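Below is one structure, written out as structure tokens; comments come after it.
All protein chains but one are shown at their positions in the complex.
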Amino acid sequence: MILHRLFSGDFPRSRVLLVMLLAIVAGLVLTPFIFPGAKALNVAAKACIFIVLVASFDLLLGYTGIVSFAHTMFFGIGAYGVAIALSHFGPTWAGVAAGVAAALAVSLVLSLVIGLFSLRVKALFYAMITLAVATAFQTLASQLSELTGGEDGLTFKVPELLSPGFSLSEHPFLGVSLDGRLISFYLLIAATVVLFLLMLRIVNSPFGRVLQAIRENEFRAEALGYRTVVYRTLSNVLSAAFATLAGALLALWLRYNGPDTSLSFEIMIDILLMVVIGGMGTLYGSVLGATLFILVQNYLQDLMKFASEGLGKVPLLRDLVHPDRWLLWLGILFVLSVYRFPTGIVGKLRTAARKS
Amino acid sequence: MSTPLLKLEAVHTHIGAYHILHGVDLEVAHGELTVLLGRNGAGKTTTLRTIMGLWHPSAGRVLFDGEDLGALGTPEIAHRGISYVPENMGIFAELTVAENMLLAARGAKRPEDIDPKRLEWVFGLFPALKRFWQHPAGLLSGGQKQMVAVARAIIEPRKLLLIDEPSKGLAPAIIQNMVEAFRELKRTDTTILLVEQNFNFARQLGDRVAVMDDGRVVHAGTMAALAGDEGLQQQLLGLSLAAHQ
Partner (left out) sequence: MKPSVPAAPALDALPAVRPDRVPLMLLPVLVLAALPLTGSLSTWVTLTFAGLAMGMIIFIIASGLTLVFGLMDVLNFGHGVFITLGAFLATAVLGRMTGWTESESLTRNLAAVLPAMLAAVVVAGLVGLAFERLIIRPVYGQPLKQIMITMGGMIVGVELIKVVWGPQAIPLPLPAAFRGSFLFGEAAVEKYRLIAVVVGLAVFGAMSWVLGRTKVGLLIRAGVQDREMVESLGYRIGRLFVGVFVAGSALAGLGGVMWGLYQQSVTPEMGGQINVLLFIVIIIGGMGSVGGCFIGALLVGLISNYAGFLAPKVALFSNILLMVAVLLWRPQGLYSVVKR
């Protein structure tokens, strides 16, 4: 019963998927204990942040059927909100709250304006406009260097509880020192869980059902009396708000923010790949897509380096599996996903579960 | 009776999730003008579009000269000798009248290549075309656009003309011009399938008539028989058509 309410009745509905999700959750939660080292912790934290970011993008792309290239703009606004507030007011919790609130306000206004101005137009046009707006915003962020630190970005201190110097206890627990990084990590996990469940609640609410009806047949939804522009705009605003929060989490974790960290078009492409490979229109897909992508980004290179060295004598093939070409393989997987299995890994697993 | 030029056998057409034609049976004989009547939404336009390959039948056969058109694409169907005047006339508004005509004359590369005799004949039917030859078709009046649309369909000899509501929205004087033009066309032994709502217009031209309702042909016969039987008209066409007259 509690589980049902917690997950809004939207369960993985595939045993394999359930196992994979449990493994991901367990892996992330236990990272400090089973995978020692700063790199593993960073990878796990990044996976959590991207789970929220990708899920918020799926709200727009998968559930509402809107392609926006301005999603990283909201991610960046959240990150800059925290970064600017903390570097100006010092490392206080009030600063964090002020930064997040200001960022949410900016995102709200921007997403509302973009939504109302351009959600009436065709999908192609919307994609182009958001691309142009996002590019302009990125330029703006790097130009306003007094506020944003320009291309160099901002490095700042976080509240003491979260800072690496803070220590809860002299004695390590199970071989892990109980410092501010660990506390940050578990707060991040908690925030991810809360935000994810909140989004799950939204997509399974009556509001979420209307969004999906619009995605399936805008004309019919309109005929049934739903003001589609209002719903699409709301979806745009909600998705922007969650992306902003993900950005705030990123800044708090990194204690740094710059244009390349949160605003770059590469990140936009990355989350597009994550959402499609994981599965559009299912929030569980974002968990799978984000985790898989982040793992590949960070560890596939090692594997490919191995393969590439093995193929040392075969010129073209060696270059194809060169460690820096990991994006090539994900790109091919992405293209294949779009037309072979648009519902991604989750869709495949659920179909398989239904058949058996 | 010889085999008809066009024969639809139990044709079903779906548009997306909607089932529009529920088994249309229709015959159009060589050299005759057949009028397809029926209220709005009866499936007349869908029938023409299905013949033209703009929708594909989900069941049944569309036989033209004995060949099943069902699987062919629209350009191939056009090459079999069918021209089509859609309800919106399909005028290229930004092109001149000359360019519109040139597109219909498939063999011609420039307007001068259009068969001059045929062109003079078309100008005879629709003198306005000659006057507005170099003007963008979008600037013409509704009646003149309709003339361009019909002229385009006959600028090269075709076996079958499909025409969707040529009288729609036209002034009575222009409708009379259309009637004359169609009479002249009939003398050239062209087979025509005409969709109409205006019974008065249809009565002046039709040899045969088929009435559609709910995606089926519910009556087929000669125009003379229908025109002479007011009771049948009332029963098949109802008041909505009477209101047009």
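Read from first to last, the chains carry the letters A and B; within each, the first residue is number 1.
One rule holds for everything that comes next: a contact is a pair of C-beta atoms (placed from the backbone, for glycine too) under 8 Å apart; a residue touches a chain by one contact, two chains touch by 3 or more.
Quick caveat, the model's predicted, so the values are computed rather than measured.
From the set B:L140, B:I174, B:L205 or B:M223, the residue in touch with the chain omitted from the display is B:L140, counting the whole complex. Only one of A:I34, A:L328 or A:A352 touches the chain withheld from this view, namely A:L328. Residues 61, 65, 67, 122-125, 127-129, 131-133, 135-136, 139-140, 143, 265, 269, 272-273, 276, 316, 319-320, 322, 324-325, 327-328, 331-332, 334-335, 338-339, 342 are the ones on chain A that touch the missing chain. Contact between chain B and the absent chain runs through residues 52, 54, 73-75, 78-79, 83-84, 86, 88, 90, 92-95, 98-99, 102-104, 106, 108-112, 114, 116, 119-120, 123, 130-136, 138-141, 152.
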